[in-house]
Every structure is written in C-alpha cells, then in structure tokens.
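One structure, pasted below without further comment.
The complex is shown incomplete by one protein chain, all other protein chains being positioned as in the whole.
So that you can tell them apart, the chains are marked A, B and C in the order they are listed, and the count of residues begins at 1 in each.
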Amino acid sequence: MNYQALPDCQFGRQDYSNKEDAMLGIGLIGAGRIGSLHAENIRRSRACRLVTVFDANQNSGQALASLHGASAVPLIEDVLLNTDVSAVFVCSPTDTHVDILRRIAPTGKAIFCEKPIDLNISHVRNCLSVLEERSVPFTIGFHRRFDPHHRALRDAVHNGAVGEVEQIRIVSRDPAPPPISYIKRSGGIFRDMMIHDLDQCRFLLPEPLIGVFAKGSSLIDPEIEKAGDYDAATATFWTTRGVTCSIQNSRRCAAGFDQRIEVFGSKGTLSLENVAVNSLSLGDGSGFLSSKLPEHFPQRYNEAYRLQLEAFVDAVSSGRQPDTRGYDGLMSLVLADAAEQSARTGSSVVIPS
Amino acid sequence: MNYQALPDCQFGRQDYSNKEDAMLGIGLIGAGRIGSLHAENIRRSRACRLVTVFDANQNSGQALASLHGASAVPLIEDVLLNTDVSAVFVCSPTDTHVDILRRIAPTGKAIFCEKPIDLNISHVRNCLSVLEERSVPFTIGFHRRFDPHHRALRDAVHNGAVGEVEQIRIVSRDPAPPPISYIKRSGGIFRDMMIHDLDQCRFLLPEPLIGVFAKGSSLIDPEIEKAGDYDAATATFWTTRGVTCSIQNSRRCAAGFDQRIEVFGSKGTLSLENVAVNSLSLGDGSGFLSSKLPEHFPQRYNEAYRLQLEAFVDAVSSGRQPDTRGYDGLMSLVLADAAEQSARTGSSVVIPS
Amino acid sequence: MNYQALPDCQFGRQDYSNKEDAMLGIGLIGAGRIGSLHAENIRRSRACRLVTVFDANQNSGQALASLHGASAVPLIEDVLLNTDVSAVFVCSPTDTHVDILRRIAPTGKAIFCEKPIDLNISHVRNCLSVLEERSVPFTIGFHRRFDPHHRALRDAVHNGAVGEVEQIRIVSRDPAPPPISYIKRSGGIFRDMMIHDLDQCRFLLPEPLIGVFAKGSSLIDPEIEKAGDYDAATATFWTTRGVTCSIQNSRRCAAGFDQRIEVFGSKGTLSLENVAVNSLSLGDGSGFLSSKLPEHFPQRYNEAYRLQLEAFVDAVSSGRQPDTRGYDGLMSLVLADAAEQSARTGSSVVIPS
Partner (left out) sequence: MNYQALPDCQFGRQDYSNKEDAMLGIGLIGAGRIGSLHAENIRRSRACRLVTVFDANQNSGQALASLHGASAVPLIEDVLLNTDVSAVFVCSPTDTHVDILRRIAPTGKAIFCEKPIDLNISHVRNCLSVLEERSVPFTIGFHRRFDPHHRALRDAVHNGAVGEVEQIRIVSRDPAPPPISYIKRSGGIFRDMMIHDLDQCRFLLPEPLIGVFAKGSSLIDPEIEKAGDYDAATATFWTTRGVTCSIQNSRRCAAGFDQRIEVFGSKGTLSLENVAVNSLSLGDGSGFLSSKLPEHFPQRYNEAYRLQLEAFVDAVSSGRQPDTRGYDGLMSLVLADAAEQSARTGSSVVIPS
C-alpha cells in the first residue's frame, strides 16, 4: 500500500489570514429574514466573508454576527468606516434604503441593495443619479435572475428556442399573506409581489412593455383591504409589437409557493413549472399524489440567492459593474406603479418610458 | 313536445326494423368537416341513426350519405318533411343558421345547432324567441362541456375541490390559422375561438362575468390583419366579487392544439393539462422527449363529440330539453362581442346583462 | 345563401344491402366478456358486421345477438355453415378452443382466436399444424400489439431510438384477482397474465429469449394458493447476447390496472407510462393529486381491441395472413411454461427453441 511510502515531510498550517485577505469583506446592514439568508450564504462562500453586521435592533445584529463569527456594530458609520469591508449589503426596511445608499456612496464601497430601492420613483431616480455619478458598483436584489431554472428559461429564449416571443404567462402566489404591518409598508401587491414578475418579463423580453391593464381583487382577507391593498391581482402588459404578458398573483395559495412562467413564441412553448420538494409519488385508489410545492421563497430560491451572491462578489472582485443594475430596479417599479394606477382607475395605463 | 306528434311511419328492413324504430332518426344539414364528424358518431351510436343528409354542395351531401347508408336530399325541405327524421343537426355555415332554425321550428323536430347561432346578437335573440315559443328541443354545440376531462374539472369545481373560485387561467391555441376565407366569415378570433373559452368560464363559474379588458395582436400572418382580424388575443374578464379569468388565444401554435385551463381557489388549484397523444417518452443526452399534442380539435375532442351526441339524443328521446341551451350560445356571444369591443377601443367594457 | 339555389333533384335511399355485402360477415362463438367487447367493436366498424352468435348459454348468446341486430344460433355448426360468415371469432373458454378450431379449419373461414389456443403445448402444436396445412387465415388475440401506445414504443425501438436494446422492464398488475373459478382453469399467473408481457418482449426484441428464472409468491389471497396458483410473480428472462427482461406481475394493485414497459438501450431509454384516465390534477396542502389508472383492460385497451379488429378484417378482406400468427401464441406459451417450471423448481430454465 503505497500511501505508507510517502516521504516524511512537513506542511505548515495553512494561514487563514491569507485566504481571508483574498475574500471580499462584506458589511451587512439589516439582520432580518433576508439579511440572515445572505449572511448564511456569505459564510458558505469561498469568495467572501462577513466582517460586520449592523441592525437597528442591537440584539438581532449581535445574534447574527455571533452565528457567523463577525462583529456587530451599533452605528451604520461603523460599517462604512471599516476598511475590511469592501461591499455593503443593504437589507434594512425599504424606507431606509435611499438614506443609507447616499451615505455609502462616498465611501467607494460596492453595494448590494434589496429591492425596491424606494417606493417613490423620483427618490429612486435621484438616488441612482448619485450612485452613477460616483460609479459605485451597485446591484439590486432580483434573485430570480440567478435561479438556475429561470436562467435556463432565459437562455433558451435568448437562444431562439421559441422563435419570436409572442405571449408570456406568469403565475406567482405566496402560500399565505404577510403580516398586515408588512403590507402597510410594502407599497402593496404590485410593488412587493408583481414587481418580481415584471423584472422577469424585462429579463426575458427584447423589447419594452408599453401598456398595462390591471385588476386588483380583495378575495382573501378583509384586513388587507382595510390596509389599502389588494390580496390578488391580474394584469396584462403589452409591447409595441403586440406581445402580451398575463400575470396572476395571489397572497394566498393552498398548494404552497406557486411560481410558474411560460413563454410562447412562433416556434414553440417554454414552460417553467414549479420545482417539487421531492420526486416521490404515491399511487392508490384515489390517483397519484406527488410532491408539495416549496414552502416559500427561501426554500424555492435558496440556490438563486447563493448564485446571486457569487455573481455580485465576482463582479466586484473583478472590478466590473454587476449585470443587474439600479436601472432594472427603477424600471420594474415604474411598471408596478403603472399597474397599480390601472387597478385604481379601471383604465389601461401607458408606461412612461 | 310536439316532435312526438310526428305521423306514424313504417320501416321496411326485417332484421333491423325493431332496432331502428327505437333509434332516433337524424337529418343532417351540412356535410362539411363538422357535419361529417357528427355523421360518423351517429353511425356508431346505438341510440340514433342517420336518415338523410342535405348539403348545398350536392356531391358532398351524397358522398357523406353513401358512407353511412343514409339518403341525400336536394332541398332542406326534404329533410324537414321526412317523417323518419326526429332531430335535425344544423352544420351549415353560420350565416345560414337563423334561416334554417326558423324553418325547422314549426316541424316540431328537435335541433342540434353548431355554434354560433349567428354573429349578430339581435338575430340570435329573435331566433331563440321563436324556438322558445314553440318549445323546440334545442341545443347548441359547445362540445367541450362533454369532454370527459373538462367534465371532471367542472365536477371537481362544483364539488368544492378548490373552495371558492378566485382566478381562472385559460390557454387555447390552434395549431395553424384557418383559411382566410373562413376568417372573413367567422366573426373573428373572439367569436370563433375565444367563445369556447368563454362558455367554459360560464360552465365553471357560479356567477356572471361583468367586465372585460382585451388586447388583440397581429403577430402571425399579415393576411389575417388585412382580413380585419387579430391572430392572437389576450383578455381578462372579471365578476362582481373580483374573480378574474385570464385567457390567451393564438391562431398558431408550433406544439399543436393547445388546450389548458386552471382554476385557482381558496382551497387549492385544479389544472387541466393537455392530453398527450401517447404515454411514451424517450430519454437520452438531450433530456426526455414526451408526446406531441393532439393535431387539432377532432383528435382532441373526439370523445367529447360522441358524448355530446349521446346526451342530446338521450334528452330528446326522454322528452327533456338538452342541458346546454340556446341562452348559453347567446351569452357566450355577448361576452365575445364585449371582448372584441374592448380590443377595438382600448378600454375595458361592461358586459351587458 | 346559395344552398337554396341547388337544382331540384332526387336521390334514392342508399341500399344498405350493398354496403353489407362489402362488409366482412363475422360469426361469434362465445358471448362472454371478451366476446361482447368484440361484438361492440364489430358493430362500430365500417368494414365488418356481426352475422350470428353462438354461446353454450343460449340466453347470453341471444342477448348479445339482439343488442347488435344479429341472429343467435343453438349450435356451433350453425355458425360454420352460415355462408354469410367469412370469419369466426373464437371467444369461448380456453379448453374448448382446439376442438372448435379443428371444426372451423375445413370450412375455409378465417379465424380470430382469443389467447391462449390451449394450455397444453403439444395440443397447440398439433392444432396449428392442421390450420397451416389448410392455410387458414388465422390470428391470435394479443391486443396489446395494436395499442397505439405500445405500437409507438415498438416503432421507436425498431427505428433505433434506443440503439441496441439491452434491458427491458415490465410491470403489469391487475386491479383485483379474478374469481377462483377462473384461476382454476386459466393455467395460472404465468399463462394468463405474464403471457401478454412475454408476447410484448417478443414483439420488441430482435432475438429470442433463451432462459428464465422466475419466482412465484403468495402474498394476496390464500384461496389463490389453495387453487394451486401464485398471486404475484417476478421473472428475469435473457437472450444469448445478454439482454435481460425483468417482469413483475401482481393479481392485485390498489392503484388500478398498472401497465408499464421500459426499453433501455445503448442510445437511450424508452418508457411507456400508464395512461391516465384524465389530465386533471388538484394541488393543495397535501401535494398534487393526479388521475387514477384505468379501471381494467377494457378501459385501457379499448382502442387496441378496435384496431386489432380492423387489422384482422383488413388482412382477411385483402387475402393476407394476419401479422400476429399462431406461432406467436405458441411461443409465448412456451415462455410462460418455462417461467412456471422455474418458479416450481427454484432453478433457471432453458427455453426450448
């Protein structure tokens, strides 16, 4: 057995510090659900490491930092001044984003900002101007763009698998409504839910959406209506050429987290079905029972978040701007606003270009 | 019902006489594609028999009659006066329907009329009044209502499988556009194609559709646009409660005859997928290739047509009015008209009740 | 409306007799389940007609004959002497087949015989010799060969879709055991059930099976064991080249009539899945429930029986021998016998060639 015949030699302990040096140092602002999700992926990555965490709730920040061997800091400035931090993840509530982005801009640190940048379009425009002026490496969190399934769909569309795109159909439904407190701050179903579908349409289509007719419904929970939001929405968007996108959203879906998209074109139809939790089925006298849907987005888009992180770190480390730009966040918000306006007025709305 | 008042008549042939006596005698007006399809099903049925055929094209009528051992006649009156004929199938071009129905009405014979009764709603209303006045057993050919798959869907919805219905999604696409000559007479994509989907919605929903926004597109063939029609259409209908129905139609589909419907409700989602031609799949380095879609509606709805015939014959033979009424044909046309109007004006349209 | 402008001319009533003349006249021996199934398909066919029916139980014969406008006769000779009868369907119990075939042989009538010809191989050989001597057009009822799904599989295999065939897997399971009385006469699970799978293997493979190891089990009903039969069976067959066929049978299957086959080869895998009753699925918190299996063989192989009839009538009417020969019935029985012997002895068995 020749493994015994190896020469007797010594290897020193690998120095962690060198490796860490090569890893992009990340500061995290916001230690809530989505911040925690990013922190876990940062820890697993070979290309970056979590340096420090800030959260308005000091205990939350400390708990998350401890979990991943990072420091917790009491002030956002502590993150911004930390020279080990090369990139900042902004995962705080939406209404804090613009202020934080403006404070990060002068530091030269790269920024990953959870969507939306802001619910007010002119605030978004102004904020993006500031970032652009300083050429801040910036991306916005449209994680679905990195989901391997959606990526396969996009690649197939771009490679001409369906020829000219003619009709898109999207279903996205959450398993259960979020807390009313979230709904009150989220900007409503078009801005917190349909916005992801709208980014998908933009990601898939070679041409801009120019008009929309949307219908909002209150079918699930009267409290949502009282909070000024719809709990279900249906919209048709279209392009100059006459391509249409039909979207159905619901804040509650008995089957689970329902995420499907279909692209119909001159040469074929691409369907992205739900991803099953497992590949098991049970056949008996009732028929065949197959797997449930994923519980919610962290289960469904687990790998998408990881790949999104890797793509951001890779771009920043290579001195490139990330592919998903602030403009993408802005345009999806413009589309969501137009849908909301259509639902409120009962008329179709022209998308401002 | 006065079709029972027909004068006695004698059947000559020995062996079959008793059996034929018990079989509903059918006269067929129109020996085209759909008429031929009905004739074949009539021949296979134990409950009815084809007595006589009229077609404006004498050769077509004779050919079909010969194939099934029936007589061919040169005048519609020959059908109407034939005492062996207890029920008439009206399968002639749409613009002849109203005149023919008015001529059948006084004979007391039962009527199966292909949809639509007419493209003009007031003509339809007037014609239906005449039929109702005389209590003519009458049905309209919405074959999908008899398709075992659609029937299973409807039964499941009515049995509460999804709870309260909230969102419906329908795709129906033809494999290839019909001849331009057909398009010029058909009333357009909303009246010849979407009308089936609209009848489906009415079949499934416990409440009426009250509004629509529709978008027509010209994506496939400029000749269709020149003929004044769209070749693709997308529509959203809604009810007072806020239930929405999203429909996508196309006159061309590379994958074949695409017919899907999904009903989403408070307790679950019912999906009616396409019916595959066979249950074979081939796995290799490219992935798994499974069966094509049915070629077109005769292949897909073969069994539906047969069951539609049996249900009509059974109702007439039992002295009952068929379940699918003239009113169903009228209401679907009203919905299709509203969609057309929306597409032409760019505004949503209130459905006249 | 030009349908009114047709010239006034008369068409005589089509003469049924001419049409019937052209239709192959069929005599049916045995009015049980399978005989009734054939009778229904004969009635629906344009190419043949049921002339007369014999059944040992006179009431059964009369009932079936009446249903289809045929005569019922009290003696097999009445069928054989009937000059309107060009082909005889032998659907009586297995142990009567050989005697009946021998009596038909001299009449020159074509024969469709339900499988198996007999449970005793030397009886089968002798009987086939008699039929061959007289060049009687003869076929044996292996309906699966005509099933469109199985046909698609066979065609794909023969067209090289999987390259060289290497491994076959077959499952066939009945929903529930037949009556013990049937089991006592059927020859057992290998001869009444696996025999269909064995004919499938022969239909698919370019080379003969040369050996088998089979295992019989008594898992379901002790009464079946008492009757001397197994209620479940698993077998491996092989060819000289080393291709293997794995077969699993069961007399009871909670999910329904389970019929699957898979052909694995050097270039890919062809899978023939079960045919669902409908294309509906229901998604909710439990997962996705899709359609049941067909209830039993008449539901699953409905179309196969019809196509088998048409192929037989077409061959006989054209003066050709049907494709499925008596030899096919013999060889499948040889394979089934070898499997039975293996199960009884616990050793592998060489297939006699």
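Some points to look at:
Here is the rule we go by: a residue touches a chain if its C-beta (ideal position, glycine included) is under 8 Å from a C-beta of that chain, and two chains touch if they have at least 3 such contacts.
Treat the numbers as computed from the prediction; the structure is a model and nothing was measured.
Of the listed residues B:83, B:291, B:321 or B:341, the one in contact with the hidden chain in the full complex is B:291. Between the chain not shown and the residues A:81, A:280 or A:350, the one that touches is A:280.
Along subunit B, the points of touch with the absent chain fall at residues 254-256, 258, 283-293. Looking at subunit A, the residues touching the absent chain are 1-14, 16, 19, 43-44, 46, 67, 69, 71, 148-149, 152-153, 156, 161-162, 267-276, 278-285. Residues touching the missing chain, restricted to subunit C, are 162-164, 166-167, 169, 171, 173, 213, 215-220, 232, 234-236, 238, 241-244, 246, 248, 250, 252-255, 258, 264-269, 346-348 (touch as defined at the top).
Everything that follows uses one rule, which is that only the chains that are shown with their structure count from here on.
Farthest chain from subunit C (centres taken as the mean of C-alpha atoms): A. Averaged C-alpha coordinates put the centre of subunit A at 57 Å from the centre of subunit C. Rounded to whole angstrom, the centroid-to-centroid distance between subunit A and subunit B, based on C-alpha atoms, equals 46 Å.
Remark: subunit B and subunit C have CA centroids separated by 37 Å (rounded to whole angstrom). Multi-chain contact residues of subunit A (touching two or more other chains): 254-255, 258.
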